[in-house]
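Just one protein chain is left out here, and the rest sit where they should.
Presenting chain A:
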Amino acid sequence: MIGSPLPRLDGTAKVTGTARYAFEHRVADPAYAYPLQATVARGHITAINTSAAQAVDGVLAVITHENAPHLASTEDAELAVLQSTEIAFRGQVIGAVVADTSETARHAAGLVEVSYDPSPHDAVFTPDRDDLYTPDTVNPSFPTDTSQGDVESALKQSPVVVDHVYTTPMTHNNPLEPHTTVACWHDDQLTLYDSTQGVHSTRQSLAKALGLAPERIRVIAPHVGGGFGSKGQAHAHLVLAAMAAQAMPGRAVKLALTRQQMFSLVGYRTPTVQHVRLGAGPDGRLTAISMDVVEQTSRIKEFAEQTAIPARHMYAAPNRRTTHRLAALDVPVPSWMRAPGECPGMFGPEVAMDELANACGMDPVDLRVLNEPDVDPESGKPFSSRNLVACLREGAARFGWADREHAPRTRREHGWWVGTGVAASTYPVHVKPGSSATVRFQPDGRYRIEIGATDIGTGTWTALTQIAADALSVRVDAIDLRIGDTDLPPATVAGGSSGINSWGSAVVDAARAFRDKFGTGPNPGDEAQGTTPGNSAGERFAMRAFGAQFAEVRVHAATGEIRVPRLLGVFAVGRIINPRTARSQFLGGMTMGMSMALHEQSVLDERFGHVVNHDLAEYHIAANADVAGIEAHWVDETDPHVNPLGTKGIGEIGIVGTAAAIANAAHHATGIRVRDLPLTADKFLADARR
């Protein structure tokens, strides 16, 4: 069961269109809400005239700060919806029109007249601002800065130094399913069908904002069409939907953000500027690693991406330093996007390692192997398991790395420069406390498993069923899993690649408790609970997953077009529950990493303060034709320390390192070192050589 490539249990429902996503839940006679958004980046609303909107046939309510209910908590400024006239970023929610049809709501929204008293805004992100500040911690609670040894003098004394600035742009999560909510107040009870990564965490945030006991809110999310972090926390539209529903007691209100609205309202990845300095001996052995990161946050709510974190754990060097500084701007609120920290933070350092390999005349695989640490460089603890070297070696063998010509810009085929590159991946092992599961034996002879986990397209339905079947020693069809509902036992958010580690451990715990209590011949109605066990191994071990990614890149000599005909990843991620859904996670992550490498860039127009390429025709993500050869593999890894299942989490590591591997391959192809993502064609034309 565990380890078998069981096809997705929800697959048929999804491909036949019967799996209900939030907006599709059938409710009687729904009303539709359409958000109003600020068109200035800072200032105050001086007047808001809703009469024309209200006069439209079919309009049921127009909600603004003038008539919105008072929230119990405005501590989270992002959720303090319609509580004042103040505008903190362009695109901020300033109201909603509720109507009989979504078209009427959208039409009427265009008739609301808003007058502003605008203030000068500041949306200019540069690393040389004089008002950068040091956050107390970086996401979620890591030290902002670290230092060991003496980096400056080590760099001064190092025979080989790599010292460059690398940048990653602002990017947006863009799950396929937009953020949608169906909200209904009925008899003092609020029910929400929400597109969320965590039903319980969503309920918690909303209960706090609205000042309700959590029991009065039910959140349901059986299927979620991706989130990549953007559905991991409640955003403003959720509060808005609840307010709209409050205005229509007994009637459900549906709210779906448009793609354009998603670019202002549901988080994004901050742009990062990464000053990376590596000092090494002529043999490539690192003496110093330094990484100084500058990134942005919104003025009203801090999110400090932990971009320098992976540099703390990757390679051995006696002298080390990492810092994070933030610019607080009048911009939308940044948040989690697949592998926050690790994803952008493995771009600069892994390209720098390639530059170091070049500077030392070394093979970049050998350079990484040489600098493999014995213990976690940051904490000094041993790793519970660390198989980066195995991933590099296996990847090199599978990719055909040995045949690689050393010098860049040596292979040209039919007008295209061709090259290959490598980079490492890493992601921490997270097990979140706080999930519970129930096992109940049913009259039909099956075991009902209940846990409020969510499946955001990752395969939770399937993997948890396998884990339960394994733990109870029954066939998978003897398991009746229920997830995605706050009426089920509480579960943590699907984030930090922690889902299976945390929920799976709770299911295993419940299954063990059940068997202990009832043995193998239970009676209908017998039930037992379990929780995610605590793990003291974290005090003794550093726990991370690792991987290696190899890329082949072609760059057209005359036009600069860049393509990636081959991508190959090898990962060491503990135990694999389901190879089929696991492969899908790796391939999806790598594809998103390729997308980051080649395409993704939210263009924030500083004059206006919003992202102007805010749709999927202009904000490019990788299309099918961009993905040619792509392979994911994993090495066997048994880690008894991480959790009872031995899993490390696989949802995010696939995106980590891909962009660096591709950038390194592009350099090998062309001899042109691009240090600023994305790697668009123009960057290979700036160089005058042809």
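Throughout what follows, a residue touches a chain if its C-beta (ideal position, glycine included) is under 8 Å from a C-beta of that chain, and two chains touch if they have at least 3 such contacts; residues count from 1.
What we mean here is this: contacts and distances are computed from a predicted model.
The subunit not displayed here is recorded in UniProt as "Xanthine dehydrogenase YagS FAD-binding subunit", chosen from "2Fe-2S ferredoxin", "Energy-coupling factor transport system permease protein", "RNA polymerase subunit sigma" or "Xanthine dehydrogenase YagS FAD-binding subunit". Touch with the chain omitted from the figure is made, among A:L192, A:A622, A:V635 or A:V656, by A:A622. The chain that is not drawn here is touched, among residues A:A72, A:A407 or A:V612, by A:V612. Note that of A:G95, A:G504, A:G560 or A:G654, the residue touching the chain absent from this view is A:G560. Residues 39, 103, 106-107, 110, 258, 260, 414-415, 556-561, 563, 598-599, 603, 605, 607-608, 610, 612-615, 617-618, 620, 622-626, 680-682, 685-686, 690 of chain A touch the missing chain (whole complex, contact as defined above).
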